[in-house]
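Every protein chain but one is kept in place in this view of the complex.
Letters A and B mark the chains as written, and numbering starts fresh at 1 in each.
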Amino acid sequence: MIKEDWGFQTGLPEAASSYAPNIDWLMNVLHVVMIGIFVVWGVYFIYCLVAYRARDGHTGTYHQTGEKASFIPDGLILAFEMWLILAFGIPIWASVKQSTPPPSESNNIHVIAQQFAWNIHYPGPDGKFGRRDVKLVSASNSIGLDESDPASKDDIVTINQMSVPLGKPTILQMTSKDVIHDFWVSNFRNKQDVVPGLNTNLWFEPTKTGKFEIACAQLCGLGHTQMVGNVFVKTPEEFDEWQKSQVAEKAGTASAAGAVAPSENRS
Amino acid sequence: MDTHGHGHDAGHGHGEPTSFWRKYVFSVDHKVIGIQYLITSFLFLLVGFGMMMLMRYQLAWPSPPDDFDPEKMSLVRSTIAKIFGDKMEYGFMRPDFYNQLGAMHGTIMIFLGVVPLGVAAFGNYVLPLQIGAPDMAFPRLNMMSYWVYLVGGIVMMSSYFAPDGFPQSGWTSYAPLSIVAPPGQTVWCIAMVIIITSSLLGSINFIVTTLNMRAKGMTLGRMPVFVWAQLVTAVLLLLAFPVLEAGALLQLLDRVAGTSFYIPKDMMYGSTVFPAAGGGNPILWQHLFWFLAHPEVYVLLLPAMGIVAEIIATNTRKPLFGYREIVGSMVLIGILSFVVWAHHMFLSGMRTSLANLFVTTTLTISVPSVAVLTCLLLSLRGGAIRFNTPMLFALAFLPMFGIGGLTGLPLGFAPTDLHLHDTYYVIGHFHYVVAPGSLAALMGATYYWYPKMFGRKMNETLGKIHFWMTIVPMNFIFFPMLFQGMWGMDRRLADPTLQWHNLPVQGWSVIMLFAACVLLLGQIPFLWNFFWSLRHGEIAGENPWNATTLEWACPSPPPHGNFVTPPEVHRGPYEYSVPGHKTDYWPQDEAA
Partner (left out) sequence: MSTQVAETSTGISHAKLGIWTFLASEIMLFGGLVSAYVILRSGSAHMAIPPREMMGVPLATFNTFALITSSVTMVLALAAIKVNDMKRFARFIGMTIGGGILFLCIKSYEYNHKWHEGITLSSNLFGSFYYTLTGLHVIHVIGGILLLLYILVTGLNGAYDAHNHERVEAAGLYWHFVDLVWVILFPILYLL
């Protein structure tokens, strides 16, 4: 009835990005306060139900007191919320969403989402992305990469499997070919809609090596559930090695296919 | 456009109809229309509930186990598999069917279930009575809004017969997914335009009735909280719904007329470029949609708050705490609800600096909500609380809405929303507001006003069984959603186990299914009670709860035209336990 790998976890999954601890801290503060408010309310609620239950000889009181005092909880909550916004909300939001690390010192990746896969486009060792054109999109060239562009030569395109180095921010510039998707890695505590006709950014700096799951968080059709991938966080050495092997592999297939492939793409 | 044609049948002058059709079917009497809405919206709630049961069943066991043997299916599974044929495989849903149920569950519950129940059914029945009016301002318009609503509902359901079935882009129908979706989505757009028209007709009627048809002495400051809630709700519907109507119209044109309001340049569809000029913006839909849909949340909530206020005042036998604070907060909620919509869109690709603005407005709107809740809670203090069934539901509303409201905090707060957005945490949050919150209040309202509607009380024992079998399982369904969402399980997944990061919280889904089954069983006593009490319930007089507001000053059920003599109001709505008065309640219309 319950498969052995199904569980009853509570709480947050493992944090694996540089800003995840900030967000988790905020999440915990909010929940502690929420539970606190709920318990205080709840205790008072139950006290009232018991103390003021209808019984013989007990009548309701007509005159109210404390109408002004009832504004105290409203005021406290407002003050608490404003403090949260000013002290944490705006700064954390600014650091995660409104600013990106300098691209020159980061690992840059383009993500091109489609129903129902994540195309991951790396600039390769030269750090330059080849040109993309919607007219070049074909079964073998899912992102429409223009192979005649010199910058494309060492570009790597993978599907659903993303490799990133540890200790360096990764900046994703994302767009979608068809409908809206949403790039989401729960361990990084960040997600971003991927919108057709629009470029959106998401950056993260992984703090742990390992495999983390990418999911699509915005309903995108039949295969929405299966639109998953993995982020492999590698040590810088492993990452370089991986990149080299990918480039070599691409060069190998290109020379094997000869000059036919580019012209095929043109048609 | 039809409003002005009906000025003449306002108020008085139309005699009681005699034929069956005129009296019970095409009736212009607000009470009959209210009951028509009541029954229809309960039917839609049942349909939405059934879809929820199917989805919970799917989510508990999303895919066949390794040792699955089609020959040895359980009775439940084989029955479901038989009923839904090729939409399922051995009773395991195909993803498109799951998406269809998801979209329809949301659409039905919100637009055809809870809003018509809270606003149209109880509003129609109770509001004119509470302000001492003989009927609505535009009775024929009132009848029309019911029939338009019914047509809209039928059109919406008929999308099942479209190729590929129901609409499947979620109740939010985000473009461009909804533009490239199968034909069911076109039906959705058309049905929405019809339903919105019905809502607009209704809200015009409610506003004019409330402002114009109050009995002598019924000043704005003496109106019951429920009337205030309905008034604010009507204004929200009036101003927010046309914007969605505009949005739905544009979506419809994108689908059928080749326009590209929501279609960007060079959008692909499968392996080809989508045949449209392009240049539109998908995020535009989200703005138009949420501009409605956030006020809509308060449309779901405000009538419930009003109901809870009525029931609590009556059953604590004391005046409501902070009447003016409650009313003021409701008005403030109404105003603020128009400036918070983009908190649904922090991650949509909208300019990120806008988020700070909407975080601030969102957290500000929590303050009047807290104020209402605080006042209702403090209303218990000093009371002599009677624990009858309506009161139980009204009391349950307080902590349940509390959870719903509190869990809104980390969602409205952009940095934590980064993690929680689009997860089950969101689902848990708004279901706490709508199900054990609003819907519980509406259940309470059914028990509370049933004697007025049918002249008999519902059975208390069955009512209490219904109460416990509703509120407890609801918590076992919705609380685990918060755990799942916190862990990062996304909403709208036909099979969450296909994503390995969801497995550690998948176990909760099995518990939720069992809770849902208990919830289903718990509704049987309610249905039985509802029909049984029509003939066998304890006979209720004019005022079975010893309440003060005007609806209890006319016979149960009220005759055509409601009041035997036009009532005159002498005092505020909640004069309970007034020192020196002969009874512990002092009706609004009782002469001093």
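Throughout what follows, a contact is a pair of C-beta atoms (placed from the backbone, for glycine too) under 8 Å apart; a residue touches a chain by one contact, two chains touch by 3 or more.
These numbers come from a predicted model, not from an experiment.
Within the entire complex, contacts from the absent chain reach the displayed chains B. Residue in contact with the omitted chain (choice from B:L253, B:V273, B:L357 or B:L534): B:L253. Screening B:T186, B:N281 or B:Q506 against the full complex identifies B:N281 as the residue touching the chain left out.
Remark: the omitted chain is touched by one listed residue; of B:F226, B:F291 or B:F454 this is B:F291. Listed residues B:M53, B:L238 or B:V472: the one in touch with the omitted chain is B:L238. In the full complex, the hidden chain is touched by chain B at residues 1, 3-5, 7-8, 10-11, 137-138, 200, 203-205, 207-208, 211-214, 218, 238-243, 245-247, 249-250, 253, 257-261, 265, 276-281, 284, 287-288, 291.
By our rule, only the chains that are shown with their structure count from here on.
Inter-chain spacing, taken between the CA centroids of chain A and chain B, is 32 Å.
Of all the residues in chain A, the ones that touch chain B in their complex are 1-3, 5-13, 22-23, 26-27, 30-31, 34, 37-38, 41-42, 44-45, 48-49, 52-55, 58-62, 64, 66-67, 70-71, 73-74, 77-78, 81-82, 84-85, 88-90, 92-93, 96-98, 114-115, 134, 137-139, 177-180, 182, 184, 186-187, 189-193, 195-198, 200, 212-213, 215-226, 228.
Here chain B touches chain A in the complex through residues 65, 95-96, 99, 168-170, 174, 176-177, 180-181, 264-271, 273-274, 278, 281-283, 316-319, 321-322, 325, 347-349, 352-353, 355-356, 359-360, 363-364, 366-367, 370-371, 374-375, 377-378, 380-387, 395, 398-399, 402-403, 406-407, 409-410, 413-416, 418-419, 421-423, 483, 486-488, 490, 492-501, 503-508, 510, 576-579, 584, going by the rule given at the top.
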